[in-house]
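A single protein chain has been removed from this complex, and every other one stays in its place.
This part shows subunit A:
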Amino acid sequence: MFGIIRTIWMTFLHLFHKNETVQYPEQKPYLSPRYRGRIVLTRDPSGEERCVACNLCAAACPVDCISLQKGERDGRWYPEFFQINFSRCIFCGFCEEACPTYAIQLTPDFEMAEYVRQNLVYEKEDLLISGPGKVPDYSFYNVSGLAIPGKGKGEAEHELAPVDTHSLMP
């Protein structure tokens, strides 16, 4: 009996408590930089696409929402097309983890509702952004051992010249 009256009284006191609701469209919630929202493709500091079309993101994707086609230009791989079907994407972030070049990244933006389902398939033009995203200084070709025009083997950062395996000198 006392418990019932106490319950009623305590519920009544909640009338004077602060609302916990975030009035969403007017009042945005704080989203951390690591929030897993809309996926973007980033560029390296020189403005080139980072994506090397290795297909690791597509392989890691548990719902198969990424599809891309490898192309080749000056010895460098790049995606001829790159589609993400956001009506399938579950924003798990596995693609970001799988990416060897920090090209694919998730951003704190989730407001991507569409009236037409087809519009949820984002093409490369929609995904590419102009900046380097969360990793400002990283450029894959500057640290990789791959030879590209303008940079031979052993000329990358922190890289030694290749060992001449035919030489007997130490």
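Miscellaneous remarks
The rule we apply is simple: a residue touches a chain if its C-beta (ideal position, glycine included) is under 8 Å from a C-beta of that chain, and two chains touch if they have at least 3 such contacts; residues count from 1.
FYI, contacts and distances are computed from a predicted model.
Chosen from "ABC transporter ATP-binding protein", "Peptide/nickel transport system permease protein", "NADH-quinone oxidoreductase subunit H" or "Multidrug resistance protein EbrB", the protein name that UniProt gives for the omitted chain reads "NADH-quinone oxidoreductase subunit H". Across A:20, A:111 or A:125, the residue that sits in touch with the chain not pictured is A:20. Residue-level contact of subunit A with the missing chain is found at 4, 7-8, 10-12, 14-15, 17-21, 23.
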